[in-house]
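Here's a structure for you.
Here the complex is missing a single protein chain, while all its other protein chains stay put.
Our next item is chain A:
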Amino acid sequence: MTMLDQTQGLHENATDLGGRGSVSDYIALLKPRVMSLVVFTAAVGLVMAPGNQHPFLSFISILCIAVGGGASGALNMWWDADIDAVMSRTKKRPIPAGKITRQEAFAFGMVLSFGSVLTLGLVANWVAAGLLAFTIFFYVVIYTMWLKRSTPQNIVIGGAAGALPPMVGWAAVTGDVTLVSIALFMITFTWTPPHFWALALVKNGDYQDAGVPMLPVVAGETATRHQIVLYSLLLLPVGMAPYFLGFATAFYGVGSAILGLVFLAYAIRVWKVREGDAARKAAMSLFKFSLFYLMLIFAGLLAENVIGLV
């Protein structure tokens, strides 16, 4: 079956009356795994921000950021239903699986988007709400609808959407954007390309079938490996930036340097090992370590603030 046939199939599904999705299908639309990363990084931004906010309002602020992130996921699935049906990693998602119609996903995503932004504005402040609205807009319109299918730099620029939550968390307390919150943004922004390109090296065929111009599809695997090493090199000082800027201790500085060097070592292995199963394994190892890296970097910042070291 060609992609076009499958797309037509989806449109037939879309004219379906709907109403078949279960609660778990709707939860799947929110991309819970991505949401957990959003919650975690936003919480770190919120905890690090100077100032006092009532714990209940902080909790609701994080909830709004989480729901806003989930809404972006639902709107991404609404738009990308045709290519999701082609790729093995995504073909079981609720829309290609025929459990939820595109219209239902769109309505669900829009209601949650407006609800989360308005509630954050009322609970925290309108700077944070504006940043959350911008995050949703950037992910859905700039990344999903425009960049994803048109340029191999899709995830480099689109990565900004995934990097914004700590800035939103920070702004929920302070009502502003500072060098510190920009540094937190830069960590996830720089981390995103090597993270996704490692996965793209493994799932190259999937992206090729779906016609998504990921870097390995357009520029080839060798060029992608060069880029992975370059971004991993850049990530080393960016990950240490909180220490250089004085809002993390030397303990964090040393820890982030070690983590950055290990990240670089995994990237160099991907660069060196280019053939067969070993190459796939190297790329998957980098992908898995990158998740561990981001979690530890933000956990380190969180721990230093909770313990009161900074």
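By our rule, contacts are C-beta pairs under 8 Å (C-beta built on N, C-alpha and C of every residue); 3 or more make two chains touch, one makes a residue touch a chain; residues count from 1.
Heads up, the rule we're going with is that contacts and distances are computed from a predicted model.
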Among "CoxF protein", "(2Fe-2S)-binding protein", "ABC transporter permease" or "RNA polymerase sigma factor", UniProt-listed name of the chain not shown: "CoxF protein"
Chain not shown: contacting residue from A:Val23, A:Leu179, A:Ala250 or A:Ile307: A:Val23
Contacting the left-out chain in the complete assembly, out of A:Leu57, A:Leu245, A:Leu291 or A:Leu309: A:Leu57
Missing-chain contacts mapped onto chain A: 17, 19-23, 26, 54, 56-57, 60, 122-123
